[in-house]
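All protein chains of the complex are present and in place, except for one that has been dropped.
Labels A, B and C are assigned to the chains in the order they are written; within every chain, residues are numbered from 1.
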Amino acid sequence: MDLSFTPEQIAFRDEVRAWIREAMPPRIREKAAVDGHFEHDEIMAWHRILHAKGWVAPHWPAEWGGAGLDVTRRFILTEELELAGAPSLSPFGLMMVGPLILQFGTDAQRRRFLPKIVAGEEVWCQGYSEPNAGSDLASLKLSADPDGKGNYVLNGQKTWTTYAQYADWIFVLARTDKTAKKQSGISFFLVDMKTPGVTARPTLTTAGTPAFCDTFFENVVVPGENLVGPLHGGWTLAKALLGHERTYIAAVGMSTRVLRRVKRIAAATTERGVPLLEVPAWRSRIARLEIELLALKMTNYRALASAELGHAPGPESSILKIRGSEINQQCYELAMDLMGHDALSWHNEPGTIPEHEASVPPQFQYARAASIYGGSNEIQKNVIAKLILGLPS
Amino acid sequence: MDLSFTPEQIAFRDEVRAWIREAMPPRIREKAAVDGHFEHDEIMAWHRILHAKGWVAPHWPAEWGGAGLDVTRRFILTEELELAGAPSLSPFGLMMVGPLILQFGTDAQRRRFLPKIVAGEEVWCQGYSEPNAGSDLASLKLSADPDGKGNYVLNGQKTWTTYAQYADWIFVLARTDKTAKKQSGISFFLVDMKTPGVTARPTLTTAGTPAFCDTFFENVVVPGENLVGPLHGGWTLAKALLGHERTYIAAVGMSTRVLRRVKRIAAATTERGVPLLEVPAWRSRIARLEIELLALKMTNYRALASAELGHAPGPESSILKIRGSEINQQCYELAMDLMGHDALSWHNEPGTIPEHEASVPPQFQYARAASIYGGSNEIQKNVIAKLILGLPS
Amino acid sequence: MNFDLTPDQKLLESTVASFVKKEATVSRFRALRDDPVGWSKSLWKTMAELGWIGLVFPESAGGLGGSFVDVAIVLEQLGAGLVPEPFVASVLCAGTALLRLGGPEEHEAHLAPLIAGDTSLALAWAERGGRYDPTWVETTAIRNGDEYVLRGEKVFVLNGHAADTIVVSARTAGNPGDSDGISLFVLPRDTAGLRIKTIRTMDGHKAAMVSLDGVVAPASMRLGAEGAAAPVLDEIMDLGAAAACAEGLGVMRAALGMTVDYLKTREQFGLKIGTFQALQHRAVDMFVRAELAKSTSILASIKVADPDPAERRSAVSAAKVELALCGRYVTQQSIQLHGGIGITDEHDIGLYFKRMHVLNALFGDEEHHLARFAAQPSF
Partner (left out) sequence: MNFDLTPDQKLLESTVASFVKKEATVSRFRALRDDPVGWSKSLWKTMAELGWIGLVFPESAGGLGGSFVDVAIVLEQLGAGLVPEPFVASVLCAGTALLRLGGPEEHEAHLAPLIAGDTSLALAWAERGGRYDPTWVETTAIRNGDEYVLRGEKVFVLNGHAADTIVVSARTAGNPGDSDGISLFVLPRDTAGLRIKTIRTMDGHKAAMVSLDGVVAPASMRLGAEGAAAPVLDEIMDLGAAAACAEGLGVMRAALGMTVDYLKTREQFGLKIGTFQALQHRAVDMFVRAELAKSTSILASIKVADPDPAERRSAVSAAKVELALCGRYVTQQSIQLHGGIGITDEHDIGLYFKRMHVLNALFGDEEHHLARFAAQPSF
């Protein structure tokens, strides 16, 4: 067992840090310093900067624009970007549909879609959940019927389609066989958002920003060539994502950054002249959370090291989503509690509360989503109970 | 709304306190002062002292030896006894079978059994659970078959029969109809422990003491007159207990006493010369638990006041068992943590650790039972989900 | 011992409940979130006419002489409906200051129109460096003959953006943190040098940051004896905290009710999700928490009027800690059990989550009250 990075890995980390310092435009750097909220155009600007460096899709094969990095370097890159507060890139192309097209797509599909994902020329969103198919995703109803001319006609509604308002393309799970058992009649399609009949209606989140949309499909004609994988075989693609190495879902870098802010807030906030960081009750609470985060981080390292050695994701990876979301929520909650009255401020003009606090309240709100999206923590526990502990159902 | 006791109630409380001070024999008082473990003979000695005062069955009607006290006085009496650390009387006669005989028994049964319960001349134990009928009590298998001579013949096994080794009588739920649906074929019998074929085998608990027994029935002949309530109607009796006012199950007085010990331990234990009671981390932990106990105590008062007004047990009473057991466990755990190394001491001779700490480790162990017996907390939650929240099953 | 409401209190409870249901709905509150005031002057007038604003004031001051328990009944219902009208700021904060420290003249001038529903008030006590301590007053009031000159900054003044009159704490002697030397001044909102900046708060309410930039206040605007306001501020903190507990009960009750309803109607995997045992037990834990918070809230609403400040502080601090423990759990789990729609602004459950967080912070958070509880002689 060895916890240390090799000299080469350390050199790579230093290279990443130096590059970020240099490459990050001033506007983004300012927001990053206070964990501000990035607009879509800022995210895409950063996407293009990373792309120019060749680091936008570190986990992709080099021939499709990947960085040719091993697992650990990929992790180092991701962690350093998170620690620097860089904008989080939209995961839908890079992390989700891209890898699925790589694994299940035809060569033509790869050539058509992958380069534009890497270049940031086409933005993607995800059409999985429906109003009545959330945790029970397989009960989805969006229908895709052949029109006899080699096309499929889509009708129905998707929900929680994050950033659909900016997306050029959406990948959807749709029902192609209504008679089959529910997991068996689903197919995976790529849909141009400009196709007539597609409408995305943004939904305001509790954070006060429109993070996701309801997306409606009314007689949307999709060419057969946009079917990925086998007809009625979409469920396999949906599940395949879970088998991929997903150490990023623990959001360790993000929570580390928030905990750093927690300490900054605790040092700058006083009670009767004493900084809260020196008050035992607050100090213990911060220490306890830091230890819990350390446990998560080490668990993430274990998953990473396992992936590095080519092992399939082990039991440790299944807990990353659960603990990652819980700890992220606790970090924001602690920040809010430390802020006292300042935590009440909501989207006020700059200067109302200290700049390093300003983004906390909406992020605290949105952090509640982390234990819900991507398979709620309850669903994760069902999966662990069954697949890892082997409990009967 | 009014939280205060009336002057009459306060006078009664003072009377109780004064009486306890006077009536408690030195040996019991010594143990009470340090919450020592009482032996069966000490418990029965105290039973007889309470009986002489007329306070042994405060909730029974006066004609059967009850104290003729209203709900609040009963509560005051119970609380003061708990606060004084008096031995807890065996509940099986006074709290369980006695009230059931009162409600469902014949006059002959009442005359035969109740006076001896009150006088402490006959000790009872409970035969409900079986090795394969714990949470699922209704699946019990102890059989009671008519012998054609007006008797029933019992065969089978009961478990968790607390203090059966000292008991003169046991009340059991037995299956009298194997063909009926499981709740419907059960009857309620009173069995003399001296009947041939009854064997009680004490089981050591994790606390290191034999609190309960496995009790075996081999062709045990029980006269028909010992059937209480209708034949096959035993389940009604089992459920009836739950409908009784049971504010005592919150064990508020007991936890209050433990928390008082917690503070005494915290004041007497030092770290680098500072009493732990003055160390912020410990002080907050004690305060938090005291607040949680206060919330339970107020909830118990609400249940009590509701019973006083003749209302059926309200939603507040259903949570007493859950929180009462959790808080009791937390009190002991906190005491253990404060004790440091002393918490490791296990049934050593007096003087090994301070006298006020000596009983904590076994009581800490046995406290784990509180969330299991009398319907585990999980079963309680099932009940609340269904009966109070009306959630579907 | 008796926890039942009197017949009058039961009537009050059902009156407020049906009023909230008809005239002060959550959808009305939603619309008011975009309003610069954030609450309705006509509804405020109606509340006054129904007697709620004057409820707790003594008859000598034009009120009904009710108890805090009566107020708690009103607040629980207002909490359940997320009613944003400035009851706590006007009645319990500024109102108590005027009642306790003002004479008949001030009562007539300020409490009478308040009780009539013609005005609203605010109390500016919090300062950036003071967290939840009302004795941390850096704002100064320097006497100059018959006048004082006030300079300083007050933060998060509830209803400060809309109040006709703001009661401000300032130091006439001593240093931040001293109990002695704090005085209260009654300032009409158009007082020269009084700068009021409206801000939004997380729960969809408005409040104000207030600067005193050389405000000149005649000595007659000072409430009570010079430098002696601290005990009243301490009492107001407890009234505010007890109010938050009462309102929080309504928030929890509503959030629990919505969640249980959702569990009974939402289907996944072909079943009502309320059939899943893990979710059932979660709902039970929420229920248990709500009942516990109710118990300590009752305690606080009775003891907040206790003549012994230590008894008052101990009970209120306990209730506020319990509110934090329970309210947080109940509203967080409400969101979780609603799943994705719990994160959308269009669903009401998120509004309850936000309001609960604000109630936890107002008048002292969990750590503040935990330390305060442990500092009382009864601990």
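The rule we apply is simple: contacts are C-beta pairs under 8 Å (C-beta built on N, C-alpha and C of every residue); 3 or more make two chains touch, one makes a residue touch a chain.
Quick caveat: nothing in here was measured; it's all calculated off a predicted structure.
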Seminar exercise, completed: For the full complex, contacts between the hidden chain and the displayed ones involve A, B, C
Problem set entry | Residue touching the undisplayed chain, where the options are B:13, B:141, B:368 or B:386 | B:368
Exercise. Among the options B:10, B:62, B:180 or B:204, which residue touches the chain absent from this view?
Worked result: B:204
Seminar exercise, completed: In the whole complex, of B:2, B:30, B:271 or B:355, the residue touching the missing chain would be B:271
Seminar exercise, completed: Per the whole complex, from A:83, A:154, A:193 or A:296 the residue touching the absent chain is A:296
Exercise. Residues of chain C in contact with the chain that isn't shown?
Worked result: 276-278, 280-281
Exercise. For chain B, which residues lie in contact with the unshown chain of the complex?
Worked result: 129, 132-136, 139, 159-160, 203-206, 208, 269-273, 281-282, 336-337, 340-341, 343-348, 352, 361, 365-366, 368-369, 371-373, 376-378, 381
Exercise. In the complete complex, which positions of chain A touch the hidden chain?
Worked result: 1-5, 9, 72, 283-284, 286-288, 290-292, 294-296, 298-299, 301-302, 304-306, 308-309, 315-316, 319, 322-323, 378, 381-382, 384-385, 388-393
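In the analysis below, only the chains that are shown with their structure count from here on.
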For this session: Quick one: point me to the chain whose Cα centre is farthest from that of chain B.
Result: A
Problem set entry | chain A-chain C separation of Cα centroids, rounded to whole Å | 39
Exercise. Taking each chain's centre as the mean position of its Cα atoms, how many Å separate chain B from chain C?
Worked result: 43
For this session: Starting from the mean Cα coordinates of chain A and chain B, work out the distance between those two points in Å.
Result: 52
Exercise. Going by the touch rule set out above, which residues of chain C reach two or more other chains?
Worked result: 370-371
Seminar exercise, completed: Shared-interface residues of chain A (touching two or more other chains) are 281
